[in-house]
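All protein chains but one are shown at their positions in the complex.
The first chain written gets the first letter, and so on, giving A and B; residue counts start at 1 in each chain.
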Amino acid sequence: MSAPTQRVDARLKVTGAARYGADLTSPNLAHAVFAVSTIGKGRVVNVETAAAEAVPGVLMVLTRFDASDLGSPGFLMGHGYGFQSLQPLVDDRIAYRGQPIALVVADTLIAATEAANLIRADYEIEPIAVALDAEGAETLSQQEAIPLPFLADIVVGDAGAAFDASPVRIEATFDLPQQHQVPMELIGGVVGWRGDTLVVHEGTQNAGALRGGLARQLGLDPAKIEIISPYTGGGFGQKNSLQPHVGPLALASRRLGRPIKFVMPRTQTFHQASFRPASRQLVRLGADETGRLLAAVHEVDQQTSRHDLFPALYTEITSRLYGIGQFRGRHRLVRTDVQTPGFMRAPWEQAAAFAFESVVDEIAYALGQDPVALRLANDADVDPVTGQPFSSRHLAECLRRGADMFGWAGRTHEPGSMRGADGTQIGWGVASGAYPASIAPAVARLSAAADGKVTVGVDGHEMGQGIRTAIVRLISEDLSVAAEDVIVYVGDTRVAPQHLTAGSWGTATALQAVHAALRDLRKRLNVADSDPVDVEALVAATGQATVDVEATTVAPGQPPEIIEQSRAGLVSFAGPVYPGFTAFSFIAHFAEVRIEPTTRRIRVPRVVSVVDCGRVASPVTAVSQVRGGVVWGIGGALRERSEVDPRYGGFANATMEEYPIPVNADIGEVEVGFVDEPDLLLNPVGVKGLGEVSMVGVAAAIANAVFHATGRRHRRLPIRIEDVL
Amino acid sequence: MRPFSYTAPATVAEAVDALAASGPGTKILAGGTTLYDLMKLDIEAPAAVVDVHRLTEIAAIDTTDPGEFSFGAAARMADVADDPVLRRDFPALAESLAKAASQQLRNMATVGGNLLQRTRCGYFRGGPAFPCNKREPGSGCAALGGLDRGHAIFGGSDTCVATYPGDWAVALRAFDAVVDVIGPRGERTVAIADLHVEPGDTPQREHTLAGDELIVRIRVPVAPSSRGSTYHKIRDRESYAFALVSVAAGVAFDDQGAVEDCRIALGGVATLPWRCPAAEMVLTGERLTEESALRAGEAAFAGARPRAHNVFKIELGIRTVADALRIAGERAVR
C-alpha cells in the first residue's frame, strides 16, 4: 500500500466542508462582542452601558468579573497558560489600547455589535511608552530578570577581545519592527456547557493550554473541560495559548444557559493576542584575511510588556550558524505599554538571521570573497556552544545544492554589476538559516479494528502544516492500510493531552508517538517490526472488535514524568540541546531581486531554498510549508510592519488593508529542495522541524540581494520603496 | 451598525422621489463597498438607505460615440475596466479601474459610487480612539504630528490632510470629465473639477453634491491624448492596495513630433484628484524625452507640502510622472 501523496484533508478544504471553530451553528447560539479601551494606559473610571443594554436583543453587558471567578491564567512562558498573565475585565487597570472593557452578549451578532459600539467609558489616562527607546520604557538584563539556564547569555571564549584583535571587523545595528501573525482565521469559536462540562470549539495550536488555563482561571476540574479543534485556520504562533476572551465567554455562557459564538473583529486581533516584538540588534563580526570567522558578538534588546517577560532567544541560532570559536550573546528585555508580545513564525530567528546574515555578507564583501564560499568555509563540525556533536547538520549541502539550482556560478561579484536591458538593477543574495529541533512529550492512542480501519488520537494540531497527512502516511505505510482507512484525531483534548504545537516540533513529536504506538500494536498483533501486516485478518484473529494501544513518548533525555506536566497543559518541550547532541534544522536561501530603474519597486522573481529538516515526512505538504515560509520571508523583508503611534499606543495599521501581507502578484517562482537525510539520533522517524526554518534567512537573502543590486546595506525592515529611491 | 430603513426603488424617478421624501439622514447605496463598510465601522450611520445598485437605467456603458464616452453611474467598475473599446482607445480610464481594489470589489462597486468614496486615513477609519475632524468635526486631527506616510502633500489644511484614495476620479480629472446628476430640483451637470473640494475648515464636506442628488452618468470627452494614455499606480504591494502615488497621463503629438495635448493628474498625494496644469505646460510644444518628462514631473510636484513621513512622495512622484509619460508616449499615435 503506498502512502498518500496528497494532503489527506484537502478534499474537505476545497469543498468548504472542513469545520473550523466558528463554523459551529446552532439555533440557540448567542453572539458576543467586546468593547475595548480607547486609551493606551490608565484606569477605567466608569463604563456607560445603558445605551448598549437598551438595544433590542441584548442579553447581557458585563464590565467586571470577580477575580475569584476569573483568575489569571498565568503566562505561557512562566509556567502558565495565557498569551499573557493579564486577564482583562477583573479590575480597573488598562495596560494597553485595545484591552477589553466590556463584553456584550446578544441574540444576534448585529445586536451585539451595535451595542458594543454604544459603550462609552471615562478614563484616567497615564503616559505611555511603546517604543524601545521611549522615555519610561524599562530595560532589564534577561539573565538577571529570569534566572533560568536556557535564558542565560551564551558566552564562548572572549569574543570581545577576539573581535578587537580581528584584522577584519564589521559592526552594525539593526532595527526590527513589530509584526503580526494575521492568520486568515479570525480568533474565536463557540463556547458552551454540556451539563457541567465546558466545551470549547476554537482554532488553536494548544488545546492543552486552553483546558489547563480554563481549569486554573475558573477553578474547574480539567476532566470537565473539552477543547475541540480539528482545524486551525492558520496559527503562526498567534493561537499558541489561552487567550483572554475564552474565560469570560465560559462564565457568560453558564449564566445565560446558552452557547456563545464569538468571532473577534480583525482589528481586535492585533490587540488581544500576541505579536512579534520590536528588537534592536547589534552584531560585531571579526575575521582573518583568509575569511575565517574569529569572533561574533550579538546583543539584542527586545520589547516585552509591563506585566510579563517574553523571553528573547536570538543568539540560540546565531551562535551555531558557523564554527566561530568565540561568541558573546546578550539579551535585554524592554518593558513597554503593550499586550504581551510572543511567538510569530520563527519568533527570534527571523530577526536574528536578518541581522547576522547581513553582517556575514558584509564581511564576505569586505574580504572580496564569494558569500557562498565564505559560508562554506566556516561551516561548524560540532556545536560551538556545547562542544557536542550535532544530531545531523547538512547546511553545507544546502548551500551547495542551492547554489547549483539557482545558477549562482553565473553571478558577478560587484554590487550593481548585473542589469537588465532597461536598466533594472538585478541582485542575487544568499543567506543561511537554522532553527532548533525540539520535541515535546506526546500520547498516541491507536485502535485497529476488525474492519481494517485504524483510528489514532494523538497530540498535535492541524494548522495547515500537514500533520494529519504525515500521520496518515506513517500509519498507512507501516500497516499497509489505505489512507481512507486511517482516521486521525488531533487538536482534541478528549483523545490526548494536546501539548502546544509550535516551534516546528509538531510533526516530529506526533510521529514519534504514533511510531511507538505502531510498535506496540505490532507486538499485540504478534508481527515483527519489519513484516507486512494484514490489519483486518490479525485483528479478527484476536477475536476482539478492536485492538487498542497507547504509547507515550518524550524528548531524548526527558524523564517520563514530564508527560504529567504536558497533561496539565503546560509547555514541556525539550531541545535543541540534548544529552550527547544538539539538534537544529538548517536551510540555505538564494534570492533574486529586481529593482526598477525609475520608480524603484523591488520585486523578487525567484527564490531557491534547500532545507535540511531530517527525513521529509510528507513531500507534498513539506514543499508547501517551505514555499509558505518564503512568502513570509518576502513579507517580512519588503512589506510587513505594525505601525505604532507613540501618542496613542496600540497598533495603527490593524487591518488587512494597512498591514500589507503579500498578495499573489507579489510572489514569483519559489523552488524548493530537500537534503532528506533522516536524523535518527533525534527520533526514530528521523524528522526534524520545517515550518519555521523555512522563513529563517529569507529576509537576509533578499536584503543581501538588494545590496548586490544597489551597493546599499539596509539595517531596518521592511525595505520599502522610500529606502531605495 | 445603527438600524436603518432600506428601500430599493425600481426606477430613477422612484429613486428621486424616495430621496426627496426622506430626511437628511438618508444615503444613496450603490455597491456599498464604501458606505456599508463605513456603516460597519460605525462611522456612517444613515437612518435610511436608498439602493440604486440595480437601476439598469443608469448602468449603460457607451463607447460608440467617438467624441464622448459615457458611463452610467451604476455601471460596475469591472465592466467598464473590461470594455474593449475603452481599453484600446482610452487606456488611462480602463487602467484606473483595473488597478483599483480587487475583481470581487470591482464587480460590486459602481463607477458613480467610486467618485464619492471616502479617505482611507487610518485615524478616520480607526474610530473613537483617535481625534479626527472629518469623522467628528472639531475633535482635532490625529494625522497632524502622527503617522502621515499615506497622507496628502497637496491640498491639505490645518484641520485635515487625508488623501483622496480613488483612482478613477484621477483619470477622469485628467480628461475633463463631467458628471450628470438628478435631484428633486432637476438635473444639472458638474465638472469633475468642481465635484471634490479641499478640506479647508470643513473636512467632513468632501464634495459639492446635495444629499438628495443622484449621479446618473459620467461623460468623458475623447481627447487627442486619450489613446496615448496610461494610469500608472505605485503602491506598497503589487496589487490590492491604494496608491502611494499614481499618475494619469496622456499625450498626443503633432506632425513634427512635438507634444500637442498633454494631461497629467495625480492620485495618492492630494486631498482630491489633483490636476497639474503647470506640468502639462512644460511639455506642450516640446518633444517628449526622458529629460522633458522629468521636468514635467518636477513641475507637477513643485509646491508640494510634505509631512514628516511622506517626503519621499515627491521624488517618487516625479519619477512616476516621467514613467507614465513614457508609457503614454509609447502608446500615442505619431
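Note that in this section a contact is a pair of C-beta atoms (placed from the backbone, for glycine too) under 8 Å apart; a residue touches a chain by one contact, two chains touch by 3 or more.
Methods note: contacts and distances are computed from a predicted model.
Novice: Have a look at "2Fe-2S ferredoxin-type domain-containing protein", "Nitrate reductase gamma subunit", "Polar amino acid transport system permease protein" or "NADH-quinone oxidoreductase subunit I" and point out the UniProt protein name belonging to the hidden chain.
Specialist: "2Fe-2S ferredoxin-type domain-containing protein"
Novice: Among the chains present, which touch the one that was left out?
Specialist: A, B
Novice: Of the residues listed, B:5, B:56 or B:208, which one is in contact with the missing chain?
Specialist: For the chain that is not drawn, the touching residue is B:5.
Novice: For the full complex, which residue in A:26, A:46 or A:139 touches the chain that was left out?
Specialist: Only one listed residue reaches the unshown chain, and that is A:26.
Novice: Touching the missing chain, which residues of chain A?
Specialist: With respect to the unshown chain, the touching residues of chain A are 6-20, 22-29, 55-58, 106-111, 114, 181-186, 190, 192-195, 199, 201, 226, 228, 230-236, 253, 257-259, 261, 263, 265-266, 463-466, 468, 472, 483-484, 486-489, 494, 620-621, 623-625, 627-632, 655-657, 661-665, 667, 669-670.
Novice: For chain B, which residues reach the chain that was dropped from this view?
Specialist: Chain B touches the chain not shown through residues 1, 3-6, 8, 29, 31-33, 36-37, 39-41, 49, 51, 53, 78, 82, 101-105, 107-108, 238-240.
We take it that only the chains that are shown with their structure count from here on.
Novice: Suppose each chain is reduced to the average of its Cα coordinates; what separation in Å results between chain A and chain B?
Specialist: Roughly 41 Å, centre to centre.
Novice: Any idea which chain B residues touch chain A in the complex?
Specialist: Going through chain B, the ones touching chain A are 1-3, 42, 120, 122-123, 125-130, 142, 145-147, 234, 236-242, 244, 312, 315-316, 319-320, 322-323.
Novice: Flag every residue of chain A that touches chain B in the complex, lowest number first.
Specialist: For this pair, the touching residues of chain A are 38-39, 97, 110, 113-114, 117, 267, 598-601, 603, 639, 643, 645, 647-648, 650, 652-655, 657-658, 660, 662-666, 720-722, 725.
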